[in-house]
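Everything on this sheet refers to the single structure shown next.
A protein chain is absent from this complex, but the other protein chains hold their places.
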């Protein structure tokens, strides 16, 4: 899976994009987020309040937990502020 | 008084503008309209339905009867259709 | 600012002129009304607008002043043409500029609704057979203007 981070999530984590393989531990959005939070204090902190994190799978917003497979594109970003 | 007619009122009456002196007979909007209607069938017809005639005195809309004096500018026109 | 003129205008140029060198404007809304080929089902070939010189300017100024009292505008412009115009030509232009978009949108919409029912202009349409007809007042315009009260 391709994982993308935007705006302050990108700045805070220092990552724009990474590749993560699906596994017994990482198989849906919730388990992916849980795994990301184990990677260090800045990850823990960035994902502590999921009310300010938006999630898109394959460039579509998701608001519930959905299954993930290798090849998916998952993006994490703050509420949008364009226009 | 200067009397002005616009749009279909002008076309129907064949008058753009005329001067009428105030008198014992013509002293307010209602008496002016009453006098105009005596001037011939096309005048009678043009003013038969006052719901489709708008009146301005000195370039301000009036919706009630107001007194007139020499020097006033009185305009009769249909509901506006600009924009 | 208001202008009543027979000459054609350019919406883009008017927007540029109104907002040039301004860095306090966040939102600009423009409305352009154009001569279109069908009005209420009849085939229009050209349009002639008559107006009441003097009163027209007074009414447009009043309407613009009212918009500026109701909304927080940084700039506003109303341009209305008179005379004969061809299909596709612009008739009327409203521009509103504000720090916030809702203000600019509402003020522009209000300006058009009030202008439509208050500014002394009358449209005469010419159709393919050469007949000229005075355009009738529209109920929808009266209803639209009522939204804003006052």
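Each chain carries a letter (A, B and C) given by its place in the written order, and its residues are counted from 1.
One rule holds in what follows: contacts are C-beta pairs under 8 Å (C-beta built on N, C-alpha and C of every residue); 3 or more make two chains touch, one makes a residue touch a chain.
Source: prediction; values computed, not measured.
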**Partners of the unshown chain among those that are drawn** = A, C
**Complete:** Among listed residues C:2, C:29 or C:73, the absent chain is touched only by C:29
**Request:** With the missing chain put back, which residues of subunit A would touch it? List them for me.
**Result:** 4, 6-8, 11, 56, 59-61, 75, 77-83
**Message:** On subunit C, where is the contact patch with the chain that was removed from view?
**Reply:** 10-13, 15-16, 19, 21-38, 87-88, 99, 101-102, 104-105, 108-109, 112, 140, 144
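One rule holds for everything that comes next: only the chains that are shown with their structure count from here on.
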**Complete:** Contact-count maximum falls on chain pair B-C
**Asked** Just how far, in Å, is the C-alpha centre of subunit C from the one of subunit A?
**Response** 49
**Message:** Rounded to a whole Å, what is the gap between the Cα centroids of subunit B and subunit C?
**Reply:** 27
**Item:** Numbers and ranges of subunit A residues touching at least 2 other chains
**Value:** none
